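Below: one structure, written as structure tokens.
Every protein chain of the complex appears in place save one, which is left out.
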């Protein structure tokens, strides 16, 4: 059975958890990684209740050893890795503590380096043909792909904006890293993609932290979790003769 | 039965024709438009042989009247329009005739304006709910979308490059037009997308015109038609709460 | 005496006219080109009153013959060409006449092709050393540059925006053309640059057409003519070992 790692998993109605559930539904065993044991266990329970296979691995994405342990747990047959870590970190630069700026980079980019590096190492060490038989339990990955590595980006990845310097900087760092990796490992069969999520996601985070905004926004102003997950699945299934590096996602009413 | 228009259809093993066949297979009646009657008829025959519905409409995309007639032929229920017109037009600017530069724009951009404008007019005039019932024969378009308008782009859309000034200029013009339309009509339910095809397509054009290159390129160096069509279908099916404007597509070995 | 052509010259308190005056002040004989005889004559009179040399040439930038005549008038020693033609052309695509969209491209891009092509032809035909002696009357152009070709761009050059599709499309077309030419003719000693003016210019056009906006904007919200002209002069003077392709200009209070 092929395996997947999704790191950056929180509440069930969040992007990380929904990615886990979808890919488990496609037949992959999903290693559900994040910082909060309870959240991970809930996601695993949901997947198992649906007949899927999953395992929770409490992991700090910015810790090199923990990242290595996570990949060791996932073992052979690794087919997909998603780096979904990193929160928006508002604040004016003049008022910002250095530790805050650094922490934004650690979660937004450095963890992406640790996870991305480990993913590529494992993909390249693996049997390049194993994921290509299109047989049961490979999640539908295309023949010829040795592994897919997807990063969650934001409109912040593409430019700087007042009051979001720390977030913009960390996301710009992650995007350039992802693009370098896409070019570096594409010819060796590793598909690296970057999904630009432009706007608020209709998930638990926004409903619990900004209930008024979510309310006033209504259904149409927040990006659908299912729609985002569809995008990741689409990239995962592309053949090496038609890979996408970057996909942007926003609602029909977003002002961009 | 919902309908689709694909304009820029040539040989069966080409992007336009394959788009027609796929969308016909999804249950849409496809209006197959291009300049060569024989090519269009062949595509229609193939679709009908597969049990689909299609109609050939010889159309010059740069002629306002012919574009209007094409849309009249397609009638009600229009759900999808693809603008796939425009050839690469190499040449140094210092040696270029003005008519050549203008012709590149007419096919590369002006036809896109004529077709895009007509598409939006028809989508907005239509019954906004009709395409959203997810019933038989709507091709799987998402609820809430009043119409999808997709443009074929290229890496040339994003920058200028020596020896390709006419092509780059026309594709840059088309991309900015597409982005303006995406922002202008997104809030009214029209999904406008732009697919950046970065490299040679594994279709009849390249095999007949550049057989040596195609041969030496081998299977992996040319972008798969099926993979590209998958991208258009993915955009077509996105819900208004998770639309993509731009998708890039290239092979795993492309140097970008 | 070296010569310059500035095309797209209107009222004296406008960018075209101010470019003419500045470059004349640097010792170049300036060919002042535009559609309105009176405006051109006024600019020439001002230059001559300041002791400079200039000549008015009524020219429609979109007419191939008139463009050739303009360059014939300028004769030998051509050192600088500025393409400053093209107006903002608002309007929604669904409501736009095809002729309006085409006219935006003709002035915004096609004229740039005609002028740019002619400029490159003349620069390359000229004596490559003539402009490099740093002697009297060469305007201070750097040694080794065979000619400088500058295009006036806008933030619209970089993206599409609702209600500005025609303008965005024409400016995107011009920018990709300019970039292709920069790469195509740079190695032959022709410096091609593109100036992105992001915002309203503190010139006669805005004061006469949008007096209320200009008033409320105050001095600081409109881009200074002198500051813009400084940018063109800076590009003109760069040596071939340190050329800029693109320069953006906006006020300190612009929201971008």
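Read from first to last, the chains carry the letters A, B and C; within each, the first residue is number 1.
What we mean here is this: a contact is a pair of C-beta atoms (placed from the backbone, for glycine too) under 8 Å apart; a residue touches a chain by one contact, two chains touch by 3 or more.
Quick caveat, the model's predicted, so the values are computed rather than measured.
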Worksheet entry | Shown chains that the omitted chain touches within the full complex | A, C
Worksheet item: Given the contact definition stated above, which residue among A:13, A:35, A:117 or A:221 touches the chain not shown here?
Response: A:117
Discussion item. One chain is left out of this view; which of A:54, A:142, A:181 or A:197 touches it in the full complex?
Written reply: A:181
Worksheet entry | Contact partner of the left-out chain, one of A:173, A:195 or A:233 | A:173
Response to the item:
Touching the unshown chain, chain C contributes residues 144-145, 183, 186-187, 189, 191, 202, 219-220, 222-224, 226-228, 230-231, 234, 237-256
Discussion item. Considering the whole complex, not just the chains shown, which residues of chain A touch the missing one?
Written reply: 64, 92-94, 96, 98, 101-102, 105, 109-110, 113-114, 116-117, 120-121, 124, 156, 159-165, 168-185
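Just so it is clear, only the chains that are shown with their structure count from here on.
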Fill in: Category of the chain touch graph - line, ring, star, complete, other
line
Worksheet item: Could the interface between the copies chain A and chain B be described as same, meaning over half of its residue numbers are common to both, or is it different?
Response: same
Discussion item. Closest chain to the overall C-alpha centroid, by per-chain C-alpha centroid: which is it?
Written reply: B
Response to the item:
Distance between the CA centroids of chain B and chain C (whole Å) is 35
Worksheet item: What whole-Å value do you get for the distance between chain A and chain C if each is reduced to the mean of its CA atoms?
Response: 46
Response to the item:
Here the gap between chain A and chain B, centre to centre from mean Cα coordinates and rounded to Å, is 30
Worksheet item: Taking each residue of chain C in turn, which ones touch at least two of the other chains?
Response: none
